[in-house]
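Excluded from the complex is one protein chain; the other protein chains are retained at their positions.
Here is chain A:
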Amino acid sequence: MDLPVLNRRLFTAIALILTFLASSGALASAQEQSIVVASTTSTRDSGLFDHILPLFTTKSGIEVRVVAQGTGQALDAGRRGDADVVFVHARAQEEEFVQQGFGVRRFDVMYNDFVLIGPRSDPAGIKGSPDIAVALTSIQSKKAAFVSRGDKSGTHFAELGLWKAAGVDIAAVRGPWYKEIGQGMGAALNTASAMDAYVLSDRATWLAFKNRGGLEIVVEGDKRLFNQYGVMLVNPARHPSVKAEPGQRFIDWLISPEGQQAIGEYNIDGQQLFFPNAKQKRS
């Protein structure tokens, strides 16, 4: 019976764990100059953040920690005070967020566009159509397989808006052809690729996506496919834990000529993904 040994080991284990927890807590407080940005999967998966964040961090010394979620979830993280900055793409929801006092002020940052992706066989016969409303009506009437994000993301809100614009009451006419998967853009594209279905995607994620299978862009260029991104500081009056100063510096940098140039420079194989359009004043 080596009881002293056991006790010593237990004691060592406890001491190690406490040290670890204490140091990770100390780590969190030592790095005052870090902010949490709740953003969308499109800005991360497209590689935009990998391109612009190092530029900002080098200049400011502020580390940016990105939690990439759907727009609805990202706004919710802001509402709970779990993020310092929210950087998303669903204008109506963003303005509501500011009106309710959760965000300080909303700034336009950049835009890109949505594209309708579909199988090469094009069962709905809409390839090359300039009109997204006509294309969606055709998908619905032919009951061609369509994958919906279904996750309250910016892209999901945009998709619902487009069905409405097409005069299709999707809640009423949906059937087995309309597959709501409740997941991110990548998962939706993977699903569409596996099922030869249509799916609405932001262009940036599509360009960066690798598992395309038989998918290609079928509709693009309709001005209703415009996709605006906005950024907001979470209101420190509501959540005193918000790191307002470094958070606002990040926002100021994003909409500054330097930040705007960095966004505009980012491309994949020469194709620009996001188009800076900050107005640098209250929107």
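Rule of thumb we're sticking to: contacts are C-beta pairs under 8 Å (C-beta built on N, C-alpha and C of every residue); 3 or more make two chains touch, one makes a residue touch a chain; residues count from 1.
Keep in mind that, in the parts below, contacts and distances are computed from a predicted model.
Taken from the listed names "Cytochrome c oxidase subunit 2", "Aldehyde dehydrogenase", "Anion ABC transporter permease protein HVO_1887" or "NADH-quinone oxidoreductase subunit M", the protein name that UniProt assigns to the chain not shown is "Anion ABC transporter permease protein HVO_1887".
Across A:48, A:68 or A:132, the residue that sits in touch with the chain not pictured is A:68. Summary of contacts with the chain left out: across A:41, A:71 or A:260, the touching residue is A:41. The hidden chain makes contact, of the residues A:100, A:121, A:141 or A:241, with A:241.
One chain is missing from the display, and on chain A it is touched by residues 1-3, 5-7, 10, 13-14, 16-17, 20-21, 24-25, 27-29, 36, 41, 45, 49-50, 65-68, 79-82, 184-187, 189-190, 193, 208-212, 239, 241.
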